[in-house]
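Apart from one protein chain that is not included, each protein chain of the complex appears where it belongs.
Labels run A, B and C following the written order; every chain starts at residue 1.
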Amino acid sequence: MTLKGWTLPQSPTGRSSLLPPPPWHYSGEIISADFTADPDQVAELLPPGMIPMGDGSGSFVFADWCSAADRDPRIRDDPAMGQYREAYCVLYGLFDDRKASRIPYIWVDSELSLVRGHVQGFPKKLGDIFMTRPVELGRGGVRKAVGSRFAAHVSALGRRLVTLGVTLEATVEKFYPPSVARPPLHTRLFPSVEGDEPSVYEFQRARIANFEIGTVFTGPATLEFGPSEYNEIDALGPVSVHKGYVHSMAFSVTGGSVQPVVPCP
Amino acid sequence: MTLKGWTLPQSPTGRSSLLPPPPWHYSGEIISADFTADPDQVAELLPPGMIPMGDGSGSFVFADWCSAADRDPRIRDDPAMGQYREAYCVLYGLFDDRKASRIPYIWVDSELSLVRGHVQGFPKKLGDIFMTRPVELGRGGVRKAVGSRFAAHVSALGRRLVTLGVTLEATVEKFYPPSVARPPLHTRLFPSVEGDEPSVYEFQRARIANFEIGTVFTGPATLEFGPSEYNEIDALGPVSVHKGYVHSMAFSVTGGSVQPVVPCP
Amino acid sequence: MTLKGWTLPQSPTGRSSLLPPPPWHYSGEIISADFTADPDQVAELLPPGMIPMGDGSGSFVFADWCSAADRDPRIRDDPAMGQYREAYCVLYGLFDDRKASRIPYIWVDSELSLVRGHVQGFPKKLGDIFMTRPVELGRGGVRKAVGSRFAAHVSALGRRLVTLGVTLEATVEKFYPPSVARPPLHTRLFPSVEGDEPSVYEFQRARIANFEIGTVFTGPATLEFGPSEYNEIDALGPVSVHKGYVHSMAFSVTGGSVQPVVPCP
Partner (left out) sequence: MTLKGWTLPQSPTGRSSLLPPPPWHYSGEIISADFTADPDQVAELLPPGMIPMGDGSGSFVFADWCSAADRDPRIRDDPAMGQYREAYCVLYGLFDDRKASRIPYIWVDSELSLVRGHVQGFPKKLGDIFMTRPVELGRGGVRKAVGSRFAAHVSALGRRLVTLGVTLEATVEKFYPPSVARPPLHTRLFPSVEGDEPSVYEFQRARIANFEIGTVFTGPATLEFGPSEYNEIDALGPVSVHKGYVHSMAFSVTGGSVQPVVPCP
């Protein structure tokens, strides 16, 4: 008898597993903004080997996702499984002489996404995330159109961590906001229970396919970071806030590649 | 000093109140289906004076709402306030010689909606509600288009109460599904703490304005009701399931009118 | 056919109702502290006819309840129903020439308690409430004993509203902390949908029976109120914080008596 399942819990059928392996597909609605932080604070959050841009540049992104997986149709078919929201910070630098990004902090509102994130090296925590959802008819909400104001916020453990607003002023086609344009470098970390050295501690970069982006609405943004006993996003300020973006986005993750983090902590 | 607030809590500013008075505006995405139940079970759920159609007809509706209120801009502007989902049963009959509908059971996932519902006579309880949200790009979800399958379900206190699916086969314009076409008759009930007679026990019908409906996608539906210690939707079967619908909808509630329930229970 | 149920939803059996009528029984664990606020801020929160003490005195109370109802055994027997936590502010004054208390703000983490509170005139909102639970064995927590520190906090809509700590220094028997000693005056408020005058707007005082209090642990306390878009507890400061209390408490509510609020707002 073999126990099956890409993750725990394993069972005879495999259908209890929290998650199937890639390919995973993502379709989402994004509300984001660019900011400048103290460059020293940014540098401190980058992993060994990643060189900061030096300008303190960063972005904060809210995403309302639908996701699917080739090997488990339940994820797309059951709205309780594939749908979730996430909120994450993106910092910028160079790695292996190429432009790269780093996600030091990220919150999600789903168990599936939390666990899938940890496997990839996203440092996901649970949070309560709310985002303006545009409407098609009537006066109950705002349209995805120039003139509207979109808002988003995330809280965790009863502390408001990030509050973001964007006023839609213009549209641009075939444009990639900074948070989208540079591939993220993640750190997969699985602790050991026997000693100090982690069992897994390695950089991970995803293999992305089928990337699509819709019309990008841009405009002035507001962005605030708040304090918490358990989260440190407020160390990034922000010092100044730049453009905000609202757009659709989709891609697939077909797998990833890893390399050692040197030196190990 | 006067305490202000349309509902509790009242405060010097009024800004702690759970809710402002109407007008309230609603913009939503609907997934629904028509069913037939045992006509006796339907008759038992209608209030005094409402005459059942006798055919056991009913509908079950899931709605993903954005809402707004003229007197409190926070509701539209903060996505944590105005957005919520609800799931409700609609039964049909005659009242005052006119076609009417009745909502015997309804679940929502927001405090604001729960309290606003009780004021109007919606018998709202809290529940966990999930609905297919269509996507614009990519393979993470389904399109709002012929060929897609939409799903929705509601659970309360750890029991799955209703599971609904619709396969989109055709579109129709300027069409009102039954659950939309007949005005609901609600019962406002506020108990007394002094005796058996309720303090408020009256029929309520909303004044609706600005009604709009988008393209209606229709197709075959599946619908299941489940048992629970605290909910009785499963008494309605359903005996058979008919068409399903996916559409946008919007309207405003500008107030309501009441009349006594005779006899009082 | 009669629809049954002390509250909505009414059904043929009555077992869908959110709540049965009193008697209701309560057994709880309390963590509380006394504070002083700006007397003007306290005065502004008292209802018409209630005379402030003038000293700005108040208390903040966290309670971890088990509750039961004579007419619905499900509430005691199902831990998902009768158990909940609440967090509330108590202010002091005179009403009808007698000492009285007022609860301007209160948060709970259960639907049943929210609705039961509104019927009685408690201005309940939903919140996330955490309280130190003492342990019997081991090092995973603290004992209910001199030397321990207890903590409690409440958040709503992602904002930390109140954080309280008490260091247990002494015990006292047959002692009633201020928050317990004075009977609260509530305002039952049920809005009208037809006009500006509420349908119900009256003072309510509960009939209490079977009151019991256990050993009271006392000691120095810390108390902080935080800001929020939707809550105004931070207007009370506090200016200074006094003693804290940890104790068990139990009582029954057998009904209530009401009188008009004059003038109506």
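Heads up, the rule we're going with is that a residue touches a chain if its C-beta (ideal position, glycine included) is under 8 Å from a C-beta of that chain, and two chains touch if they have at least 3 such contacts.
What you see is a predicted model, and the numbers here were worked out from it, not measured in a lab.
Asks: Touch as defined at the start, partner being the missing chain; which of A:I30, A:V61 or A:A80 qualifies?
Replies: Touching the chain that is not displayed is residue A:A80.
Asks: Which residues does chain B use to touch the chain missing from this display?
Replies: Against the missing chain, chain B presents residues 128, 153-155, 157-160.
Asks: For chain C, which residues touch the unseen chain?
Replies: Here the touching residues of chain C are 25-29, 64-68, 76-80, 82-83, 128, 130-133, 135-142, 149, 151-153, 210, 212-214, 248-252.
Asks: If the hidden chain were put back, which residues of chain A would touch it?
Replies: Residues of chain A in touch with the missing chain: 1-13, 15-16, 18, 21-22, 43-48, 74, 78, 80-81, 104-106, 111, 114-115, 118-126, 157-158, 187-194, 196, 199-200, 204, 206, 229-232, 255-258, 265.
Quick note on the criterion: only the chains that are shown with their structure count from here on.
Asks: If I average the C-alpha coordinates per chain and also across every protein chain shown, which chain's average lies closest to the global one?
Replies: B
Asks: Look at all chain centres (mean of CA atoms) and spot the one farthest from the centre of chain B.
Replies: A
Asks: Counting only Cα atoms for the centres, state how far chain A is from chain C in Å.
Replies: 40
Asks: Suppose each chain is reduced to the average of its Cα coordinates; what separation in Å results between chain B and chain C?
Replies: For chain B versus chain C, the centre distance works out to 31 Å.
Asks: Counting only residues that touch at least 2 other chains, which ones in chain C make the list?
Replies: Residues 157-158 of chain C each touch two or more of the other chains.
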